[in-house]
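For this view, one protein chain was removed and the others were kept in their places.
Just so it is clear, A and B label the chains in written order, and each chain counts residues from 1 on its own.
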Amino acid sequence: MMKWEVVIGLETHAQLSTRSKIFSGSSTAFGASPNSQASAVDIALPGVLPVLNRGAVERAIRFGLAVGATISPRSIFARKNYFYPDLPKGYQISQYELPVVQGGSLTIMVGEVEKTVRLTRAHLEEDAGKSLHEDFHGMSGIDLNRAGTPLLEIVTEPDMASAEEAVAYAKALHALVQWIGICDGNMQEGSFRCDANVSVRRAGEPLGTRCEIKNLNSFNFMDKAIRYEVRRQIELIEDGGRVVQETRLYDPDKDETRSMRSKEDAMDYRYFPDPDLLPLTITPHWIAEVKATMPELPVAKQTRFTGEFGLSDYDARLLTQSRAWSDYFEAALAASGVPDKTVAAKSVANLMTSELAAALNRSETDIAGAPVTPHALAGLVLRSADGTLNNKMAKEVFAAMWEGEGDADAIIDKRGLKQISDSGEIEKIVDQVLSANAKSVEEFRAGKDKAFNALVGQVMKATKGKANPAQVNDLLKKKLAG
Amino acid sequence: MLNFTVKQLAAEIAARRVSSVEAAEFFLKRIKTLGKTLNAFISLDEEKTLVAARAADALLAAGQGGSLTGVPIAHKDIFCAKGWLTTCGSKMLANFTAPYDAHVMEQFNAAGTVTIGKTNMDEFAMGSSNETSYFGPVKNPWDITTVPGGSSGGSAAAVAARLAPAATGTDTGGSIRQPAALTGICGLKPTYGVVSRYGMIAFASSLDQAGPFARTAEDLGLLLNVMAGFDARDSTSLEREREDYTRELEKPLTGLRIGLPREFFAEGMAPDVAKAIDEAIAQYKKLGCEMVEVSLPNMKLSVPVYYVLAPAEASSNLSRFDGVRYGYRAPEYGDLIDMYKKSRAQGFGAEVKRRILIGTYVLSHGYYDAYYIKAQKLRRLIAQDFAAAFKRCDVILGPTSPGTAFKIGEKSGDPVQMYLSDIYTIAVNLAGLPGMSLPCGFDRASLPVGLQLIGDYFGEAKMLNVAHQYQLATDWHQRMPQGIETC
Partner (left out) sequence: MSLTIDDVKRIAHLARIEAAPHEAEQVLGQLSGIFALIGEMQAVDTAGVEPMSHAQDLMLRLRDDVVTERDQHAAFQAVAPQVEADLYLVPKVIE
């Protein structure tokens, strides 16, 4: 049987983190009471007019710079005409023929493989309101608070070949928009929404008919929805059917996609340039100004972390998974006071990628809400680097810090967790252990390497884990050889 | 009071020889009698009017009045006025009380003028005869069996019949100039962007522009001084230094080059109109002007171009009237789409629906390039024709309308004939230029003829100078329809 190929392109709506709406002075704050943030412009009273928010354009420029795209010196706002109760004007102001951002790309990791996803464009547009489907005597309720919220719609080329790749791209984009401070990334509140265009074809054949899947408001749903849709299309074709181009909605409760009735006749949007808005002009000077305020981007940071601090590629990627992670890393590193940056960086990285990551995972918190601050972690790093704590002790101190028992030094004091690095003291204990474990000594000499580990374990046990493991190793080796 | 110009009435009120309340009561009384016959107004709110008049009198008593404080003005019912019924001549908005003021209303309120009422108009400003109003046709005070022109027919009739010394209007394809011509008064459409469109219910956004009606060019200048001004809420509002539009009124016209477009005089003008225009040209020659023949070769296409672009924009602008947040909702309907379709079918009149359908068609898939883009390209050619003409002249002169006021019902069954009556005015909107109409005579039926002046961009003051000098030499603007003194 012929192998199937999957072709996926994503369209992402990132809600831009402006204070006010894209064409009005209404607040964009989430969760306000219904229609309390819907101004005359947002509810499209007769006679009102749009005025573009500079902050929205600036965020689009930031995005364009971050993905190496062309920022159009002149772009056009167009009206997309269709009737829907959450669309008060009967048209959405969007960009059509000349979008603000053109081209660019995003490099993602699919497992351990690097892949580049090309972007087609990114354009500014306004969000619609919300239809609430609770039953009001068989009617729907319309809340227009969200109407006019600025969105950047980011469109890829059909460059992804699996649900895994699509999710990896979506995650990378999600991290990037937060990294450059243009979107809060809150998927529960709908700040970052993806639609997937999915088609399948037999290897070597032309592109198949695509379906657009909406409502992918978590990475998990995206994964499941695409997998379902791929299966559906393949089964359909193998059973002799044809894929119909349509918009489908993912239903997470049933784990399936279904056709959206409401979109069936909305295909003729009658786009035309909005006569209320003149062409948007972005000067090289403005782009330069925005560039000057851009944070160091993830890829540049990774390169610096590996080059400057000798971190592994793996660690560098983990630490640049989000702006919050890299900020945490750099803050802890700066506060540690350890003279050797390479040692300090390795220590911070280890604690973050093991202890911190695990604790965050267990408590389902994100790094911004971690009870151990970068400064607190720095205190722990210092005590590891200066030999006060061994690895095992460091873990214990971290756990205590997480539980709110105070800073590293206070916990070390309270628990008496000083590593024994006095060689005389360690030698005494080593001697005791050797004489009490004659059997292990014999076994070691007979070639059983495992016996050595048992002896190390006995020394550590005798010191309640406080002995400096490196010194214990050295001494044991010396004594056993002698 | 009856024949006071805005300037005269303002002076009387400022000198406290007439109170603002007296002026308001005088005109309200006329509106309630003669105004009813003419159907010139859609709504009055005497209480609001008198409150504003009293406030104006108090301001004047405190010595804080401005140049137009206390003067009553009638406003076209297309401007949102807070607390006022604002219908746009449509059943769709028959119960719509505006919750905010248009920029134009804010400007007039700040100047201390008094809103005397909201005037009748073609529904959503779509019409050239004021017959498409949901509130019935307006009658021309010169002959109540004829139309006053449109779409600002109520404002024009009100000023002509001395129901108000001045009024506001809007002009998308001639809706100020043509009714001014047909009712024997003056009306001016400024350069696109001079007056903010905020709060003015949109018909065709790239063409709409508000302007004043009055009986003299001088009054138009005073009114434009109030209406014009930058407004940050309109992205197409122009950021320019404030100017005094009356500053050039008294300049002599010696050496002025008046452009006469060959195409304006080629054919189509009624003989009486042609005669009156010729006499006006002779008058201007006497005033020392030089006549220059210019050409606007693409002007003949302005009507087709307009009837693509204006309906296209309108079809989109009028989508917000969906029965959801305000306006008419059909009393009975099935599902959502049925609610939309019935509300819009019942809430809009035939002409509005016709234009929405034209606009929807020309924007729809497969037709956009052939119609919309083609029309936009021709729009540029038309604008370039004017640019070339203004290299050779200071102001362009011609008729405002090919004929005088026609009978009510005469053209309402034939949209194409109706559309062609805007042949001389539409190109000005397409180019975004300022234009005005002023009375220059009468036809054999004693109906007024309008003379159109077209200025270069921001040439309003020059245009008003040209009109004012003519009015100093002639008295057409002082003629009054018969039988309106007492009512």
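Methods note: a residue touches a chain if its C-beta (ideal position, glycine included) is under 8 Å from a C-beta of that chain, and two chains touch if they have at least 3 such contacts.
All values derive from a computational prediction rather than experimental measurement.
Undergrad: Taking the full complex into account, find the residue in A:Pro34, A:Gly103 or A:Pro295 that is in contact with the omitted chain.
TA: Final answer for the missing-chain contact: A:Pro34.
Undergrad: So one chain is hidden, and I want to know which residue out of B:Lys32, B:Lys275, B:Lys353 or B:Arg479 touches that hidden chain in the complete assembly.
TA: Reading the full complex, the residue touching the unseen chain is B:Lys353.
Undergrad: Per the definition of touch given earlier, which of A:Thr18, A:Asn197, A:Gln302 or A:Ser347 contacts the omitted chain?
TA: A:Thr18
Undergrad: Could you please point out the subunit B residues that touch the chain left off the display?
TA: On the subunit B side, contact with the omitted chain comes from 95-97, 99, 191-193, 206-207, 232, 235-236, 238-239, 298, 300-301, 303-305, 307-308, 315, 319, 322-329, 333-342, 344-345, 348, 353-354, 356-358, 360-362, 364, 367, 370-371, 373-381, 383, 414-416, 419, 431-432, 457.
Undergrad: What residues on subunit A make contact with the chain left out of this view?
TA: Counting over the whole complex, subunit A touches the hidden chain at residues 18-20, 24-27, 33-40, 43, 45, 51-57, 83-86, 131-133, 136, 138-144, 249, 260-262, 265, 268, 270, 273, 275, 277-281.
FYI, only the chains that are shown with their structure count from here on.
Undergrad: Indicate the whole-number Å distance between the mean C-alpha point of subunit A and the mean C-alpha point of subunit B.
TA: So the centroids are 57 Å from each other.
Undergrad: Quick check: in the complex, which residue numbers of subunit B touch subunit A?
TA: My answer: residues 79-80, 86, 88, 93, 96, 98-100, 102, 197-202, 204-206, 232-236, 312-313, 315-316, 318-322, 324-326, 336-337, 340, 360, 363-365, 368, 372.
Undergrad: Can you list the subunit A residues touching subunit B in their complex?
TA: Residue positions touching the partner: 40, 43-52, 79, 81, 83, 85, 88-91, 142, 267-268, 270-272, 275-278.
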